[in-house]
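A short worksheet on the structure shown next.
Note that one protein chain of the assembly has been removed; the remaining protein chains are unaltered in position.
Per-chain residue numbering starts at 1, and chain names A, B, C and D are given in the order in which the chains are listed.
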Amino acid sequence: MATLDWLALSDAEWTAIRLSLKVSAVAMLASLPLALLAAMALARGRFWGRSLLNGLVHLPLILPPVVTGFLLLILFGRRGPVGTFLETYTGLVFSFRWTGAALACAVMGFPLMVRSIRLSIEAVDGRLEQAAATLGASPAWVFATITLPLILPGIIAGMILSFAKAMGEFGATITFVSNIPGETQTLSAAIYTFTQVPGGDSGALRLTLVSVVLSMAALLLSEWLATAAARRVSGT
Amino acid sequence: MATLDWLALSDAEWTAIRLSLKVSAVAMLASLPLALLAAMALARGRFWGRSLLNGLVHLPLILPPVVTGFLLLILFGRRGPVGTFLETYTGLVFSFRWTGAALACAVMGFPLMVRSIRLSIEAVDGRLEQAAATLGASPAWVFATITLPLILPGIIAGMILSFAKAMGEFGATITFVSNIPGETQTLSAAIYTFTQVPGGDSGALRLTLVSVVLSMAALLLSEWLATAAARRVSGT
Amino acid sequence: AEKVTVFAAASLKNALDAVNDAWQQQSGHAVTASYAASSALAKQIEAGAPADIFISADLAWMDYVAGKTLIREDSRSTLLGNRLVLVAPAADARPVEIGEGFDLKTRLAGGKLAMGAVDSVPAGKYGKAALEKLGVWSSVEKDVAGAENVRAALLLVSKSEAPLGIVYETDAAADPSVKIVGTFPESSHPPIVYPIAILSESTHPEAAAYLDFVRSPAAKPLFEAQGFTVLAK
Amino acid sequence: MTLDVSVRHRLDAFSLDIAFSAEGGITALFGRSGSGKTSLIRILAGLIRPDEGHVRLDGETIIDTASKAVTPPHRRRFATVFQEGRLFPHLSVRQNLLYGRWFSRPPAETGEIERVVGLLGIAPLLARPTAHLSGGEKQRVAIGRALLARPRLLLMDEPLAALDDARKAEILPYLERLRDETAIPILYVSHSVTEVTQLADRVLMIENGRLTASGTASDMLSLPGSSAAISRREAGTVIEATVLPHQPDPRIVKVAAGGLTLFLAGTARQPGQRLRLRIAARDILLATKRPEGLSALNIIEGVMTGMAPCGQDQIDVTLDCAGTRLTARITTVSADMLALTSGMPVHAVIKTVALDP
Partner (left out) sequence: MTLDVSVRHRLDAFSLDIAFSAEGGITALFGRSGSGKTSLIRILAGLIRPDEGHVRLDGETIIDTASKAVTPPHRRRFATVFQEGRLFPHLSVRQNLLYGRWFSRPPAETGEIERVVGLLGIAPLLARPTAHLSGGEKQRVAIGRALLARPRLLLMDEPLAALDDARKAEILPYLERLRDETAIPILYVSHSVTEVTQLADRVLMIENGRLTASGTASDMLSLPGSSAAISRREAGTVIEATVLPHQPDPRIVKVAAGGLTLFLAGTARQPGQRLRLRIAARDILLATKRPEGLSALNIIEGVMTGMAPCGQDQIDVTLDCAGTRLTARITTVSADMLALTSGMPVHAVIKTVALDP
């Protein structure tokens, strides 16, 4: 009974869980197209500025999360140049919204996703793509029908890394969009808050368990998907 | 003149830079053998508990860094079970030492390294390994002479991810081994310190630039190595 | 109606949550609090955060936002105070006589002195100032382990990683695995204060009422229950 | 259809420098291992851009390095059967076969698909993944895939090498039909004289990246002077023949081949049909007087015009038979016994079944 009480989650905590899942999922999905593009460019491109792009992609990994958060705040905040631009032209607002949390998580997970996808692209046998071209498939078709299915395991690996990172990320998020319950307070931020006050340990532990369970479930699902994808590819 | 002054680094900052490089390099190198093992087990193993191992490997990604640091403290601290054991039997002490910072960075970068290597292993054409076996190579030899060279690009990608992560990591590090100048104060911690005081922006910016430059150099080097490795493999 | 949004230093969470509940019950107005490091909150306010009230953990960040005219000067006041204490693991709770030139070094016995990072964390800054004032800083400077925040410093002591730590009384009192072995004289460090103010951009009609409630006698026991000294009159 | 090719390309130590033009039908690329056949195919398929030169199909420029015009591979529609199969591992056999269908206008019809599948004997494989197909199965699927892409030009790189002889013999007539019934021109790399004789209208001999000879299958595959890539066993004469009006005995057809009249077994031929016959030098016997009571229906009079030693203790004897040159390989011992000398009239004895394609 006592144990169950301890495990019982408050409404605010449920909100944080739902928000975390939403933020992580959106971050993962929204960054996917861009990550694919970046990975293709890095794996296949031979353009000037490739190293620059590569560096840029890795930046969120290299910088302390707080710095990334500050940079996001300066760029995408309500007063930031990009933030102003997006708000005016697309109506998209990041500052102090869950969308901002998703942006922060997406940015933090971006290098992980790009690396995974890039590694898969580099492992694709170019001769298959050539064969498809001789059968009449344009580069876009080749990508959609040959490259994409072959790199699926890498894409899935990248997505799960990004998702897991998003579940654990709080430094950049809390710095960028603060820690507003119901709007920007993700599970990780809630855990962090618990660690900041006396007696918060058990609350932190409880939420950590929730976070781990959710991420593990996602991980298992991704493994299963990746295995299925790999099986299709190897035909076993 | 003023610009140069601004860029001039204090002795303490130089110390932090040297320390960060040492910590990141050691973290990267020390975790490599274990990451290889884990990646092999996850990519090839069909044992019970594989999912568990997979979850464990991803844990540092999923958990907020503060929690990871906390767990490290409990396990590897001077009074922690592992810490006590290691100190008694190998003399290795982590608590409040740069070695602890390296451990924290290694742990935080571990999932990234394992994923990269694992993805490469899964892309290796098993038929080549079979061919080597029929020529008399034992599994260990096959691994050393066929698998390892073929996954080199993935290993390099994993190492650079781990290194970059180590350069940016500070949450787990500072929680585990604090922020002792000259011993555990890495560049990231120094940057963080700057962000915590009003007017510290320029200092933070300066050190961030240093960190970015160093990581970019490492990144370029790794790209160059990976390209060389890939060229050897594809024979172009 | 829109909620009143409070940006508050993370260490206030327990106390302020209770106060907010009370206000909500009393006034019927909703309030929401975002707890983070004072530095992050200050920068967010600068970036136009939709907050009504800011409670900083030290004067520096309140001064920072004040300097950019982001707060209503007339609403600013010091809300809470705290005391700085020396803690040790419960297992080794020999009291320490804190005074001019007291022998901290010997008591450390080669171990680390855990405290907030002395350049950035408020508690660390106060601690350093106190030790300097008491003339022992130079003897222990090399032994300081600067944590990211007070809670992390406390953790180092509670896990016996460090034999001594300097933390707030509020944190120390709530942790049974540490014992307060000495309290720093108020005179040895700048006053430990939590300033509060309404933000210039706040348009919330209830912001002032909330501020008044937080400073009211009704809130006082809730803060004191967490070990804070209430400075508001 | 005219394919007009003139390309120069360096690949490290190897250099390719080849110019030819090919009309419709099947053009065979014949040359030893490493002579540059695959490299040429790759240039045509658009997988290598040549250093210099041009490729034109019916006047349309496919590549022209001078004007920097290059048609991308997928717009060339030069479907390629690669030496190594290159099946798509994530698609089933059926999906592999139909891959080109998405891009061909009009797409291959169901009837055509069924015909190709039936012919290649891959109906039982259709639902399977490609990973565990046998070597020959893979190659058959690759052939089907290229055929069903309805290409403008079919590039085939040793397509039958992985197949057993019986399977080869089954597929060859289909390729012949493809050549005769559709207008798809084919560039066909092969080491097999049998295949080339049966299929090719024109043969390009490649050696060390250079075109050493090119011409009709008859000229290229006939002794003397045929390529080093033709084994001793296969060397001989290839001649074009036309089926003459029906014989009284329907089991036999008479064909006119150069100045010769030859008898072949089989009623399947229509009068007027053109065939290509390969008469291996080792399949011709010589006789100094007309033999009697022999099972060979083809006993041809000719005049000996020359001899060339061929390996140890054998010679290739060249005959002029009513203006057609034949080569017979006999032992030097027989030559001595028959006292062969230039200008001497001889009878060439060729078994009817030896003329089977």
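FYI, a residue touches a chain if its C-beta (ideal position, glycine included) is under 8 Å from a C-beta of that chain, and two chains touch if they have at least 3 such contacts.
For clarity, every value in this text was computed on a predicted model and none was experimentally measured.
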item: Contact set of the excluded chain (shown chains only); value: B, D
item: Hidden-chain contact residue, picked from the options D:A19, D:A69, D:A183 or D:V333; value: D:V333
item: Given D:T71, D:T194 or D:T212, the one touching the chain that is not displayed; value: D:T194
item: Residue among D:D51, D:D64 or D:D283 that touches the chain left out of view; value: D:D283
item: Touching the absent chain when the full complex is considered, from D:P72, D:G118 or D:G135; value: D:G135
item: Residues belonging to subunit B that touch the chain removed from view; value: 127-128, 130-139, 141-142, 145-146, 149-150, 232-236
item: Chain not shown, touching residues in subunit D; value: 11-13, 31-34, 37-38, 83-84, 124, 128, 132-137, 140, 157-158, 161-169, 191-194, 228-234, 249, 251-252, 263, 265-268, 281-283, 285-289, 291-297, 312-314, 328-335, 337-338, 349, 351-354, 356
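Just so we're on the same page, only the chains that are shown with their structure count from here on.
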item: Whole-Å separation of chain centres (CA-atom averages), subunit B against subunit C; value: 35
item: Distance from subunit D to subunit C - Cα centre to Cα centre, in angstrom; value: 90
item: Chain centre separation in whole Å, for subunit B relative to subunit A (CA means); value: 20
item: Sequence positions of subunit B contacting 2 or more other chains; value: 66, 70, 171, 192, 195
